[in-house]
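A single protein chain has been omitted from the complex, and every remaining protein chain is retained in its original position.
Each chain carries a letter (A, B and C) given by its place in the written order, and its residues are counted from 1.
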Amino acid sequence: MSLALDLLTILAVSAGVFFFLAGTVGLLRFPDALSRLHALTKADNLGLGLVVLGLVFQEERLFAALKLITVWLLTLLAGATVTRLIARNARPAGPRG
Amino acid sequence: MPHSTTAGGFLLVLAIVLPVAGMLLSLVLGGRHAQRVALILMPAELAVVLAIAFGVWRTHNLLQYFVGNWNPPLGVAFRADGLSAAMLVTAALLVCGIGLFARDQFSSPEQAETRAPLVFWTLLLAVWGALNAVFIGGDLFNLYVALELLTFAAVPLVSLDGRAETIAAALRYLLFALFGSILYLLAAVLFYGAYGTLDIILLSARIQPEPVAWAAISLMTAGLLAKAALYPFHLWLPPAHAGAPAPASAILSGLVVKAPFFLVIRLWFDIMPRMPEPAAAQVLGILGAAAILVGSVVALQQARLKLLIAYSTVAQIGYLFLMLPLAVKAETGHPWSTVAWTGGVLQAISHAFAKAAMFMAAGLIAEALGHDRIAGLAGIGRALPITVFAFALGGISLMGLPPSGGFIAKAMLLTAAVAEGQWWWAVIVLTGGLLAGGYVFLVLARALADPIEPLRLLTTVSPSRQAVVVALALCAVLLGFVPLRPSELLQIGRPAITTGLR
Amino acid sequence: MVFDIGLALLIVAVAVWTIAARDTFAAVIGFVAFGLLLALAWVRLAAPDVALTEAALGSGVTGVVLLGASTRLRHAEISAADKKPGAMLRAAAAVLCTVVSAGLAAIVLVLPHPAPTLAPQAAANMAATGLGNPVTAVLMAYRAIDTLLETVVLLLALLGLWSLTPDPFWGGLPGRRHHDDPDGVLTFAAQLLVPVGILVGIHIFWVGSVAPGGEFQGATILAAMWILAAMAGLVDAPPVSRRWLRLILVAGPAVFFTIGLAGFAMADGFLAYPESHAKLLIVMIEVPVTLSIAATLALLVAGPPERMPQQ
Partner (left out) sequence: MSDATVYGLCSAVLVGLGLFGLIVHPELLRKILAFNLIGGGVFLLFGVVARRGAAAGFGGDPVPQALVITGLVVAFAATALAVALLRRLFQETGRTTLRSDG
């Protein structure tokens, strides 16, 4: 049983790392701020989700697993807020903003 | 050396709690009440401080208080020895004088609360509380917090009138103070890392002459020099002290600059008595000498009165640090080191009174004339005789002419220098006195000259404020009647080694 | 061990980038990253309380203050006279700094090996304080005077900030009124995040007496939530002259003083707590202190009053 869990963890975490890598490549390659923000938030949030998933498999106590997931949700929210603030700064007079 | 809370120990707590509680109260009540709270609090705090001084004198031993009843090294201790008692009384008298002097300059209108009066009175109490915390602190990190309290209370005083150059001066002052605090923190962490305590007395028992100790001592001294504006670090002081309003610059030059010097004394004479006498003491003496010469020469060239007095502060701080090479005779307990020690402390106290009186006199002159250009001072001697007289009394103490505290201090430094064979310090003390005479007479000659066209004053200056200025200047002069030998009070609480006389 | 070396190198790399970056805005972003990495280093140094404080205060709120300033000062004209100092000065500065670093590194290596520590004494006296978290025991019991004076220092910094108000604006509203379109992402995120953040802040404050956390970390999170709500335009700062605002600001130190002075009667000295209900007293101090610090931090970020209340 634990072997399967370990296998799942390795799979999930490596997928997560891959998405982080994609996000970082996006950050370096994309031309302007807004598209970089786009790449970063998409890839990293998904990457973090997968890493958290991988960790949840290792976690015995349900309460700690729930804590991990709340950490991920809070990071999503924080990420969205910060992206909105940076976008507002980078292009104050957006088409609709 | 008592090992637990002594009898009058709780007074030490009151000495810090009263002004800070007064500050909180005046911040909440705001408006006119801020001034009333401050003025009501001053006599009470003066009584507490006098009780402390009397307690130290009667028991002939230091008052000690372990906060929360936790013994150091875990807990924090407050200690008041002879030196702290003298500085506490000086601070109390000076703040009461400044309070009386600034009563109507910073009086708040009845209906609305305005910025300057609330900020001035609240910060005046905060400076007082911070000074008391520095003078009686027994733990290096507690002293760091007290120093920060002092910095945060003093910096806004500089930029109280909101002009661009005072804001720039306040910012430069803050940056130098932060630089000093970081070096002080670095030294504190090295002390803790090497000896496991930050309590001054425990540290002096555990300290060994090893590289960690020398590094920590040099870092802490450098940090405190930056905060005390000694020669290479003096750039921030003149614009800051000249830009501040008169009562604020009086307390800045008189006391706030003395707190870091006080901690240098704690470091060199309380933590390091058993260490071999470092060559660095000579370096500090040289920096002090440079400060005297540079400060005085630049003061001679100043066009504005307040800047001249500010540069004079830079010079007089140099005298304070002249004391170190003379008084730091660790092992030998040289009899003359206690003479130099008393001379240095007397110089700090008499300079506090004299400089406060001179800054307040300059404030009154600037109020009356509308400007403080020295060239335009002609005839002020006749218009404001008492103020100019007070300025002259302060000048006498700075120069070190006989009937003044300055004279006693410089005489002691001179005799100690000659007796210990370090005659070059004596030459510096004399040239410093000469140069001080130069810039004081420069101002007095201009003030007593007859004006070309009759002088018209913008405002009449109330005699009560002039009386306060004269009273403070007289304090500086009265110090001249202290007997010319190591004073009993200042020896209380000194580690046994350095009191050679005993 | 390898992770520590890697983390240390990463911290130094980010610090070098923060110093070397040409544009101030980029340097501040670098500083925030530096602060978060430092928080990770604190976790590695087995100091979770400090990691929380460093992340929340050292890089979070300080980052907000510096970011706000760097955007406002972006188009400051650099007069020719103050251009970057010449190569000579940079070389001299570099030499001086390497000497300082080398000296400090040498000192660190030569620190005594049975490192002196107060941990045993702190542990022995923990029972008297009734607290589980040793760091909170030091902050609130052994060295309570430092914490007390430190809350006063924070209050003084705020008063110093308020003293920079132009006279006509005294008593006005601190900082700018932020506006954002009501159905935008920021408002939605703020409405969702703020309540959760307040809950987390109170939890961290409450858990501080037994586990890593405490009043400063909790207060910082509460202040951060207020800043977020203000940035999203949901809430506006109260006028500076309001009596209740001043009461909140002063409540922390005032209660700390009163309970400290009560120590003369109840226990045997200033800031001493009777053993029977030491924890109760400490919590009674921590609640107002957390409120005061949260309000002070938020107002420090908001800045001096810049606009009058429209009656």
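Worth pointing out:
What we mean here is this: a residue touches a chain if its C-beta (ideal position, glycine included) is under 8 Å from a C-beta of that chain, and two chains touch if they have at least 3 such contacts.
Quick caveat, the model's predicted, so the values are computed rather than measured.
Within the whole complex, touches from the chain that is not shown fall on B, C.
In the complete assembly, the contact with the undisplayed chain comes from C:V138, out of C:V138, C:I221 or C:L291.
Considering the whole complex, the residue from C:A33, C:V61, C:L173 or C:A254 that touches the absent chain is C:V61. Shown as candidates are B:A44, B:V189, B:A467 or B:L484; the residue that touches the absent chain is B:V189. Where subunit C meets the omitted chain, the residues involved are 1, 4-5, 8, 11-12, 15-16, 18-19, 24, 27-28, 31, 34-35, 38, 41-42, 44-47, 49-50, 53-54, 57-58, 61-62, 65-66, 68-70, 72-73, 76-79, 81-85, 89-90, 93-94, 96-98, 100-102, 104-105, 108-109, 111, 115-120, 122-124, 134-135, 137-139, 142-143, 146-147, 150, 153-154, 156-157, 160-161, 164, 214, 216, 293, 297, 300-301, 303-304.
Residues of subunit B in contact with the chain left out of this view: 74, 141, 144-145, 148, 151-152, 155, 159, 163-164, 167-168, 170-172, 174-176, 178-179, 181-182, 185-186, 189, 192-193, 196, 235-236.
The definition used in the following text is that only the chains that are shown with their structure count from here on.
If you draw each protein chain as a dot and join the dots that touch, you get a simple line with two loose ends.
Farthest chain from subunit B (centres taken as the mean of C-alpha atoms): A. For the pair subunit A and subunit B, the distance between mean C-alpha positions equals 57 Å. Separating the centre of subunit A from that of subunit C, both taken as means of CA atoms, is a distance of 27 Å. For subunit C in complex with subunit B, the residues that touch the partner chain are 103-104, 106-107, 110-112, 115-118, 121-122, 125, 141-146, 149-150, 152-153, 155-157, 159-160, 162-167, 170-171, 241, 243, 246-247, 249-250, 253-254, 257, 260-261, 263-264, 267-273.
Across the interface of their complex, subunit C is touched by residues 5, 10, 13, 17, 20-21, 23-24, 27-28, 30, 65-70, 73-76, 112-116, 119, 122-123, 126, 129, 133, 141-142, 145-146, 148-149, 152-153, 155-156, 159-160, 162, 167, 186, 190, 192-197, 211-212, 215 of subunit B.
The residues of subunit C lying in touch with subunit A in their complex are 71, 180-181, 184-186, 189-190, 192-193, 196, 200, 228, 231.
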